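All protein chains but one are shown in place.
Labels run A, B and C following the written order; every chain starts at residue 1.
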Amino acid sequence: MSQHYPALLVIVPLLSALLISAAGWLNKRLCFPIAVAALSVASFSSVGLLFRVLDEKVVLYKLGGWSPPWGIAYSVDYLNGLVLVVVSVVALLNLIATQRSVEQEFSEKIGAFYTLYILFVTGLLGIVVTGDAFNLYVLLEIASLTGYGLIAMGEDRAPLATLNYLYMGTIGASFGDRVSLYCNRFA
Amino acid sequence: MKIIALAIVILSGGLLLYATQDFPSWADPASPASMHVSPHYLQKSMEETSVPNVVTAVLADYRGFDTMFETTVIFCAGVACFMLLRISRQTPEDRYYRHISTGVTIHIKGGGKIPDKSKEFERIDTMWTPFDLVIKTVCRFLIPFIQLFALYVIAHGHHSPGGGFQGGVIFGASIILLAISHNLRIATKRMREKLVGLLCVTGVFIYAGTGALCLLMGLNFLDYGALAPLLHVDPVEARSLGILIVEVGVGIAVMATMIWIYNNVSSAGKYDEGL
Amino acid sequence: MSDLIPFIIAKYNYWIFITLMMIGMYAMIAKNNLVKKIVGMNIFQTAIILFYVSIGAKKGATIPILEHAHGDAHGAVSHTVEVAHYINPLPHVLMLTAIVVSVATLGVALALAINVYNRHKTLEEDEIIDQIKGI
Partner (left out) sequence: MIWQLDLAILTLVVVCAIAAISVKDLLGSAILFGAYSFMMCLLWAIMGAVDVAFTEASVGAGVSTVFFVAAVFRSTRRTKD
């Protein structure tokens, strides 16, 4: 299983975000345990990946079995490995620490909240781990869209501020999109 | 403010116009973008994936991982709209009913209501009262054909323009047409909120689950060749079938999300009165 | 004059792309209404997509769907594919993704605009800021 760590790191949170969303409709009490389990697996595989990186220097994972110029590949080096561990562990601790206040604030929409939170972490992990510029744009959009959803739940001026953030985020992502063109000439 | 904005816009526009000098001229077959990797796609996609539509092959196979996250983006948007707008507790509001046989409209104030099962009265929106037989009948005839076309677009994405996104959006649009031509309550009675939410999840799950199945079968994530033993075909054919499975998942997710966003936006989260 | 027309054809797409992008950007900076800003944002995104599609266009080429006889869809292409005969498919793939992302952003933006309207009963940004300062 250890050769699949880069994929597991992103896929497990994604699949469990879907499960959390389904659990939000069917049985709300399951949301939190699934979220904790997902981030635990992500943290575990990020630590495992860090050890592999320490051995092999650069870990390359070809998604779909296509080699990089034609397909998408994940590449992890020392810095990426370290950032992955930090992001996933902090996200896990944050999730556990805020359990009570989240349940008080979003008692009705707890499934949606945890779905967005886990997808946000997925986006961040993906941004760190990916080795493809256009893939980075898509993951950036995931992180920012879920971010808009989470930020706008705040007090009175939150929606307007989020809307302004959305305009700027979109301009930035669009220019990033063009940068991806120059980076890898459509690779 | 406007003058500053104009200055910024003209300045950056001028810089970009200056940069166009270095661009290859339009429709130049030898432009750098067309020389690097696209020849490989055009020459190899048929023998590697057996899909004639190169766009579908690249979208769902070579760059299938992008497409999976793209479906996730759509799903995120649906959940975010739900999170931002949905109001579950209703404040009592005025309601309008129409007596079906005579067409008399009655207005009930302050949360009173006639039971929904009543055969004599039907509930109407406060802002849209006229009863239009022509629109309702035409839409009722049209919707099944739109849905059939959507299924064709999803299924025929390998050989012609189309695929999961377009088909899913068209299917979603047919339900939105029902909501516009009749009213939101009839549409949500056909597609309940819970069903829509679960379909959204199912669509993305089909995509990500197919990828995870490939991983469990021992190859890399989203390597559809790994499905060959399950489908009893050779690996190249399995890629083509894998693309079809994935497109169906995308179609379901996109359809459900479009309906979900429309329901939330058009009723401002109350699921009561739509457009 | 005869030199001018090929020059215009060669670059006109890019000029229009820049014009549209600047229109969208101007709307996002200078307009006061939130929905107008969202329209501007969408124009901006569409302009970027236009740019990508223009890059992929090829003179004298057809759409990127390979010719195939019915039944031999299984890799048995007898003739080799002439790359110059087909339009570059990669920008199309990337822009399909971008269009879908833009509609997702649009949905969230409109949800936020409705949320703002429900709180402040107006869509004009200056009036909303006045209301927030007045509290």
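Just so we're on the same page, contacts are C-beta pairs under 8 Å (C-beta built on N, C-alpha and C of every residue); 3 or more make two chains touch, one makes a residue touch a chain.
As the structure is a prediction and not an experimental result, all values here were calculated from the model.
Although one chain is omitted from the display, it touches the following shown chains in the full assembly: B, C.
Residue-wise, the contact with the chain that is not shown comes from B:176, picked out of B:37, B:83 or B:176. Only one residue in the set C:49, C:66 or C:83 touches the chain that does not appear here, and it is C:49. Contact residues of chain C toward the unshown chain are 8-9, 12-13, 16, 19-20, 23-24, 26-27, 31-33, 35-36, 38-40, 42-43, 46, 49-50, 53-54, 56-59, 61-65, 87, 91-92, 95-96, 99-100, 103, 106-107, 110, 113-114, 117, 122-124.
Residues of chain B that touch the chain left out of view are 27, 53, 55-56, 127, 161-163, 165-166, 169-170, 172-173, 176, 180, 258, 261-262, 265-268, 274-275.
The rule is short, and it goes like this: only the chains that are shown with their structure count from here on.
Contacts between chains leave no pair untouched here, as each chain touches all the others. The interface with the greater count of contacting C-beta pairs, when B-C is set against A-B, is B-C. Here the spacing of chain A and chain B, counted between their Cα centres, is 22 Å. Listed for chain A are residues 134, 138, 141, 145, 148-149, 152, 159, 181, 186, each touching two or more other chains. Among the residues of chain C, those in touch with two or more other chains are 25, 55, 90-91, 97, 101, 104-105, 108, 112, 115. Every residue of chain A that touches chain C in the complex is listed here, in rising order: 134, 138, 141, 145, 148-149, 152, 156-157, 159-160, 162-163, 166-167, 170-171, 174, 177-178, 181, 186. On chain C, the positions that touch chain B within their shared complex are 9-15, 18-19, 21-22, 25-26, 29-30, 54-61, 63-68, 73-75, 77, 80-81, 83-84, 86, 88-93, 96-97, 100-101, 103-105, 107-108, 110-112, 114-115, 118. Residue ranges of chain B in contact with chain C, taken from their complex: 1-2, 4-6, 8-10, 12-13, 16-17, 20, 23, 25-29, 31, 33-34, 37-39, 41-43, 45-48, 50, 52-55, 58-59, 63, 66-67, 70, 73-74, 76-78, 80-81, 84-85, 159-161, 165, 236-237, 240, 254, 261, 264-265, 268.
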